[in-house]
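Removed from the display is one protein chain of the complex; every other protein chain stays in position.
Chain IDs A and B follow the sequence of writing; residue 1 opens each chain.
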Amino acid sequence: MSLQLIANVVVLAAIYALVSAGYVVIYRVSRVLNLAHGELMMIGAYGLVATAGLFNGNPVLALILAALFGLAMGIIVYAVLMRWMTGEAVLAAVLITIALGIFLRGAAILIWTTQQYYPAATFGWTNPPVAVAPGVRISTASLAIIVLTIVVYASLFVFLRFTRWGIRMRAAGQNGLLAEQRGIRLHGVYAFAWGLSTFTASLAGMLLALDSGVDAQMATIGLKAFPAALVGGLDSFLGAVIGAIIVAVAEIAAIQYVNPLLSDVVPFLVLLIVLAIRPWGLFGSREQLDRV
Amino acid sequence: MTAGAPSPAQDIALLGTTRRRVYFVIALAILIVLPFRASPFLLDLANQVLFACIGALALMLLTGYAGQISLGTAGLLAAGAYSVGILVREVGAPFWITLPAAAVVGALLGLVFGLPSLRLRGLYLAISTLGLHFVVIYLGGEYEAREVLSTGVMIDSPSIGGFTVSTGIAWYFVLLVFAMLALLISVNLRRSRTGRAWRALRERDVVASALGINVQRYKLMAFVLSATMTAIAGALFAYFRNFVSIDAFSLYLTVQYVAMIIIGGMGSITGALLGAGFVILFPYGIEAVAAFLPARFNSMVFALNYSTFGVVMILFLLLEPAGLMGIARRLRNMAFARRTPPA
Partner (left out) sequence: MTEPLLIVDGLHVAYHRTAVALHGVSLRVLPQTIVALLGNNGAGKTTTLRAISGFIGLDNAQVTAGSIRFAGARIENTPPHANTARGIVIVPEREKVFPNLTVSENLTVVSSRRVSASDRKQLEDLVYQSFPPLANLRTRLAGLLSGGERQMLAIGSAILCKPELLMVDELSLGLAPVVVDDLTRRLGTIRREMGIAVLLVEQNAAVALEIADYGYVLENGRVALEGAAADLRGRPEIQESYLGISGGDERRRHRAIAHGTEQ
């Protein structure tokens, strides 16, 4: 395997890992699988398109605003929609996220049409390739994704381990009932989890948009990243990283050595294999299975 | 005993009470006369609804009765359609071979889709069927790519003993027969031992197995039966449209069928039929409304359908999870509450 191929794997793994983090945050805290995650990422990317249009001379401002919009989006989705499903059957909540995803896809096309947008062009940024090793090049945006993934995971680790809110979120995820009994407001914790999830998703979407543009198809990446989260175990962040690496390796290897058309189906083949052998994933907690 | 309520014997029999017999005859009369009075457009609509009914009933049996979550409908429809497409294209098989072949393929796939259900439940089961969906779709896409069929496989209309089924009216009656078959199967299953076993499964399969019900066999049976019905519907669809293309079978299609049984009312036969009607007719309603919207939206009818469908699904899930049947029940209770005094 050439170094360039390895670099490509790392980039793809970073993308999947970054997107998976969002699945894990929500699942770990509330046992809900947010199948609208890909669409929310896409809306986050469109957010950058919007702010870039407004502030094309000030990319930093545009990025910050778009990121804040991403954060707000999750909290709004929870407050308006998902909170009514708290306490109801998880499957119903998941169905609602599917419906939400459908709505968002349609709405995105209605607002932005099927055209492809390039916020990098709006900023006048060329996204130059960077040589990370002799003979190995990846785009600057791809490098940024890798860096961002590392930063996000490190922050999440610190946040969950050491901060007040982080510990509360972990408690809520372990035993929502007891958490409520000890004064932790589940609605607040869940809303924050959703905000965090869409925040990281939007960052991923924004960078992908800067790298290769955005259109309504971007949401599919969200669906492809899902097997990575599942492979690792839906409630484990470490698992998401490992899962992302596994799926990325499998996908690129399949494209390179078997058949490029396999690109979209390989993640799901991996998913099926994992479900057949070890449904709770490599690092997930087993009881989750029976509880569902 | 209140006057007018059916006796247990009457209840069990398919058309036991006089009232039911009357309803049935009236419904039958309407259904038979309809195609001769309807415009070609309405006829096509009716045909689409009849198709959807078959698939909706199949899904309802699996999910509503047996409680097994499956996101495999689109994949199974595709399998049925492609069985026809491939057999017709490769060996020119007549439909009295392709249809059973599609059924067999459906049954086999049903077995495959059903295997995860032996270990997994709920969310994880749904995820596994999702994975299988993508695999099936990929295989269909592979076939099209290999045979360089960018617009799909062309199929001639089926002939039954010299008579070619190609007009709207002809298809109407063919579909009506299949739909009634599906209905009959569903109704009979409800009252059969299998149906009861499935209901036990849906509630708590741990308890069911303690009661001596062979959980594995009944789960697989549910998947196989549902898949066979769906594959047959897919095969019919291939003949109906005279062509098969993988683009028609997306995750959105599966979600539409899931929506049918949710919007109609989970676990209810009437609900499945109502839901099928609703989901099929809904986009046409939206199109009619779109005529009044600014030109920009007018041209993106597909996206408009998508987004309004998402909203409607959310509304039903939030406000009336029991679907249209739930609404009907509430209205009926309101009407009764006025008539009967409190206990």
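Definition applied: a residue touches a chain if its C-beta (ideal position, glycine included) is under 8 Å from a C-beta of that chain, and two chains touch if they have at least 3 such contacts.
Being a predicted model, the structure only gives us computed values, none of them experimental.
**Student:** Please work out which displayed chains the absent chain touches and list them by label.
**Tutor:** So, taking every chain into account, the missing one touches A.
**Student:** Quick one: which of A:167, A:238, A:261 or A:276 touches the chain that's been left out?
**Tutor:** Final answer for the missing-chain contact: A:167.
**Student:** What subunit A residues would touch the chain not displayed?
**Tutor:** So the residues of subunit A touching the missing chain come out as 87, 164, 167-168, 170-171, 174-175, 177-185.
Keep this in mind: only the chains that are shown with their structure count from here on.
**Student:** How many angstrom lie between the CA centroids of subunit A and subunit B, rounded to a whole number?
**Tutor:** Here subunit A and subunit B have centroids separated by 33 Å.
**Student:** Over in the complex, which subunit A residues touch subunit B? Could you list them?
**Tutor:** Going through subunit A, the ones touching subunit B are 33, 81, 84-85, 90-92, 94-96, 98-110, 113, 227, 230, 261-262, 264-265, 268-269, 271-272, 275-276, 279, 289-290, 292.
**Student:** Note which residues of subunit B are touching subunit A in the complex, please.
**Tutor:** For subunit B paired with subunit A, touching residues are 69, 116, 119-124, 126-128, 130-132, 134-135, 137-138, 141-142, 145, 252, 255, 258-259, 262, 297, 300, 302-311, 313-314, 317-318, 321.
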